[in-house]
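A protein chain is absent from this complex, but the other protein chains hold their places.
Order of writing sets the labels: A, B and C. Residues in every chain begin at 1.
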Amino acid sequence: MGNQQFLADKIRTEEYLLNMGPQHPATHGVMRMVLKLDGEEIRDVEPVMGYIHRSIEKMCEHVSYKQAIHLTDRLDYLSSHMNNEAVALLVEKAAGIEVNDRIKVIRTIMAELTRLASHQLWWAVMGMDTGALTTFFYGFRDRELINDIFEETCGSRLTMNYSLIGGVRYDLHENFVKRVKDFIAHFKKKLPEYDNLLSNNVIFRKRTEGIGILTKEQVIDFGMNGPTARASGFACDIRKKLPYSAYDKVDFQEILATEGDAFARYKVRILEMWESMSIIEQLIDNIPEGEHRVKTKAVIKLPEGEFLQRVETARGDLGVYVISDGKKNPYRLKFRSPSFANMHGLNTMSVGTKIADLVVNFSTIDVVVPDIDR
Amino acid sequence: MEKTRITMGVDVKNMETELGNEFPGNVIPAANGGNIVVTKLDAAINWGRKHSLWSLYFGTSCCAIEMMQTGAPRHDYSRFGFEVARVTPRQADLIIIAGTITVKMAPVLRRLYDQMAEPKYVIAMGACAVSGGPFYFNSYSVVRGADHVIPVDVYVPGCPPRPESLLDAMFELQNKITEESMAHRVNNNPIDGFDEGTTK
Amino acid sequence: MGNTELKNIIGSWSENLTFVEEGSEFLIVEVPANELRDIAEKLKTNKDTAFDYLFSLTGVDYGTELGIVYHIESTTHNHMIVMKVKTEDRETPNFDTVTDIWAAAYFNESEAYDLFGIKFNGHKNLRRIFLDDDWKGWPLRKDYVDEFNMLTR
Partner (left out) sequence: MTANNTIITDFLMNEMHLTADLAFWVEIVVVAAVYLGVFAVLGLFLVWMERRVAAFFQLRLGPNRRGPAGIFQTVADALKLVSKELTGTEKRDRFLYTIAPYFVIVTALMALAVLPFSYELQAFDINLGVFFITSVSSVAVIGIFLAGWASNNKFSLIGGMRSGIQMISYELSTGMVIVAMAVLTGTLQLSEIVGYQQEHGWLILSGHIPAIIGFMIFMIAGTAESNRTPFDLVEAESELGSGYHSEYSGMNFAYYFLAEFVNMFIISAMAVILFFGAWLSPFGITDGIPYVGVIWFVIKTLGIVFVMMWFRWTFPRFRIDQLLTLEWKYLIPISMVNIVLMAIVVWLGLTF
């Protein structure tokens, strides 16, 4: 490549900084990425966060445990049910509150429905980021059905506040089972449609295969989790490793891929949607009878010490770490956010690639910005 | 019959005063719209402006999901011609603040608003944009209400508000645009004494 | 591997480590600040412990002293340990960085610096990632007072 070197000496190119600023369609919210570019090749990505830092951890030090649950909805609003469940499980384990099987099964079904809704939205926006704008409307059409189910049972479409300490807020609506079954039947016909529209599209395959490759060691070293890490072969599914709620009574397969490129991360999430549907099907027919809420004291005080609860949200494992000094509000409450951990891999993934690849990589690690900034 | 107000056990008398004075920063009154004299030409131009509100691609947190749902097939705001969402503020004439505005985001929102071409409208969507929402107390980095930063035309309560209420807010804005007159709009600029919600 | 075997292995590395077991389901190791780096090095490289996954790094203000809590997990043996480091000095608290041992600490240490003011010597790009650069004070400290922005209720 003699002339390449010759040209490189003759033409003096200079690197420049580009702000993929807080307001940009590819950043799914308000995240700023300062790109050091040489032409269209990316030399370095430095994310600047904090544009939606709402100091939730400081607020949690002033509110009681029951009130802290309602703040967790606004963390990762696409898996709001799992966030509530995380704090509820922590307090129940720490304060020794026993929940019956019905509550566990309801929580698991709701968690899987939220995961489906989150993956649908991810797929919709992933298609938009690569340029196929129709996927946005297909994804949201199916998401509306889940919103109807949530609205009827939990009362709200997005930030549910459904699970509380010691159970769930309302009992299941009487046509909840019918609606969920209709949705599963509908979505089983529609998911192959997603594959025909985007997954098997040759341009999409060209845009995602071999892009942003992460090996298993890199993923572990960066502390990444969720479908992004499972695409590189790192088995980090908390539902399998430390089963909580009704996950021990359900047999499902943890999806692992080995290539670790953008298409592997895409494929893992699509297969996870099938797994979530099979989990719901196993649970929906035999929801045990019982109280939907166990009696708890008005003001719950945790004993001295520190507690950790890990839950598998749609983006990865959310860790809630509480240091309690026996009073009614936590001394220190830390949310270990999955998207914040996944951000570490972005730089290694996109150095040397083009801006279009950065957009694809960023949307395959499926980041929710308020989950990062807390 | 004297209208009774349901206050649900909150004694409203001193609640206003208690909240009133400690509301940091001052609120910028929205200036455009709301006067009587509308000429034939205004009516035609207002009809055009009213029915082609192109919103800016701007969503910070949870309300952005509900804004997307409004664009989705079921609630579909493309029936009214809103679906052209422009990415650059230059070509947008409606900014829907969907989500919380933090202290670090306020100058960015301020600059976006300045970059927009003149007949520009603002919808504050969700409790966070209206008044700081769930982050009103004990939070050190949230601007309590987007009207500290830019003048807001229509407020949409709810956390997050349903897509129908966002559509209703857009119709509210359309009604406001119909009575707008170009003479009134040009001379006074509402943003002389603006504050970014950080200075006292 | 249970807590007791872990305690024996790690206890053999240096004397001034204190182990705490009650009040938490994992073994807590309190490490003095100057030995942080080599204990972390040993935790990762030792075959029996093999702690290679830094789950989370949390800054804590214990009232008089500032501390960092490391939750480290081993992906091969599937056990977890909690490593704590404390310092009395509240004006310029600093610890050695662990970013070259676990890359997952890169943004977490910036967050601890941003919200608690704890510096990490050797960290490549320690900056405030969540707040403005000219923000005065460290918000998550217990003695942080901001009468304008914060309405405490």
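Heads up, the rule we're going with is that contacts are C-beta pairs under 8 Å (C-beta built on N, C-alpha and C of every residue); 3 or more make two chains touch, one makes a residue touch a chain.
Fair warning: this is a prediction, and the values are worked out from it, not measured in the lab.
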Missing chain: touched chains present in the view: A, B
Options A:Arg43, A:His186, A:Lys206 or A:Lys297, residue touching the unrepresented chain: A:Lys206
Of A:Thr130, A:Asn147 or A:Thr228, the one touching the omitted chain in the full complex: A:Thr130
Positions on chain A contacted by the hidden chain, ascending: 16, 18, 24-26, 40, 127-134, 136-138, 141, 197-198, 201, 203-204, 206-207, 354-357, 359
Absent-chain interface as seen on chain B, which is shown: 44-45, 47-52, 57, 72-73, 76, 78-81, 83-84, 86-88, 90-91, 93, 115-119
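Assume only the chains that are shown with their structure count from here on.
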A-B or B-C - the one linked by more C-beta pairs in contact: A-B
Distance from chain C to chain A - Cα centre to Cα centre, in angstrom: 25
Residues of chain B whose C-beta touches two or more other chains: 104, 137-141
Per-residue overlap in chain A, given as positions that touch at least 2 other chains: 50, 53, 55, 58, 62
Complex contact set, residues of chain B against chain A: 56-62, 64-66, 68-69, 71-74, 87, 99-100, 102, 104-105, 108, 112, 134-135, 137-142, 159-160, 162
Partner chain B, residues of chain A touching it in the complex: 21-25, 29-30, 50-56, 58-59, 62-63, 70-71, 73-74, 77-78, 121, 136-137, 140-141, 143-144, 147, 157-159, 369-370
Residue ranges of chain C in contact with chain A within the complex: 22-26, 52-56, 58, 60-61, 69, 71, 75, 78, 82, 102-104, 106-108, 111, 115, 125, 128-131, 139-140, 152-153
